[in-house]
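Part of the complex only, each chain left as placed.
In order of appearance the chains are A and B, and numbering begins at 1 in each one.
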Amino acid sequence: MKLGKVTGRVVSTVKVDSFEGIKLMLVQPLDEKLVPHGDPIVAFDTIQAGVGDLIYYETSKEAGRVLETTMNPCDAAIVGIVDNLEVEDEK
Amino acid sequence: MKLGKVTGRVVSTVKVDSFEGIKLMLVQPLDEKLVPHGDPIVAFDTIQAGVGDLIYYETSKEAGRVLETTMNPCDAAIVGIVDNLEVEDEK
């Protein structure tokens, strides 16, 4: 999984049938300093993440497994909200 | 999923059998400012996206699931058209 920040919502009327009723959020990937890095991701959200939350998301065919049915062409999903990163000094 | 813009059509006669009858579009990936970034994608389109549309697409083995049969070697599909991005200020 990777670290990201929820930056917005994606409003979409025309879409594949299996995406009906799914909440889609815009996620900005972050680097090791939690600085934005890379292109934004459009991800499923089933854990009620809010804009501004530090989250971790995954990007693979398993993303659809956050739903009860996995037969959908989803490749990105928010899987958890980060409470705290306990990072130790590198040596 | 990622954000992209439909930039054209791909005409192809010689192809694997499972791609017969599929509409293939050329999609330009976009960065967080919606500026073109990265190499173009050749994607399945089953939602009748048009050239110029802001869309989101996915790139994984699940892409074939936009079709009724998933037994094809497809790794990219347009899954929705973006009506609006509700992006909030980062802090």
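Observations on the model:
The criterion applied here is as follows: contacts are C-beta pairs under 8 Å (C-beta built on N, C-alpha and C of every residue); 3 or more make two chains touch, one makes a residue touch a chain.
Remember, predicted model here, so these are calculated numbers, not experimental data.
The total count of identical chains across the complete complex in this file is 5, with 2 shown in place.
Operating definition for what follows: only the chains that are shown with their structure count from here on.
The geometric centre of chain A is 19 Å away from that of chain B, both derived from CA atoms. Chain B meets chain A in the complex at residues 1-3, 29-32, 37-38, 46-49, 56, 58-66, 77, 79-88, 90-91. Of all residues in chain A, those touching chain B in their complex are 5, 7-16, 18-19, 24, 26, 28, 36, 39-43, 51-52, 59-61, 64, 71-76.
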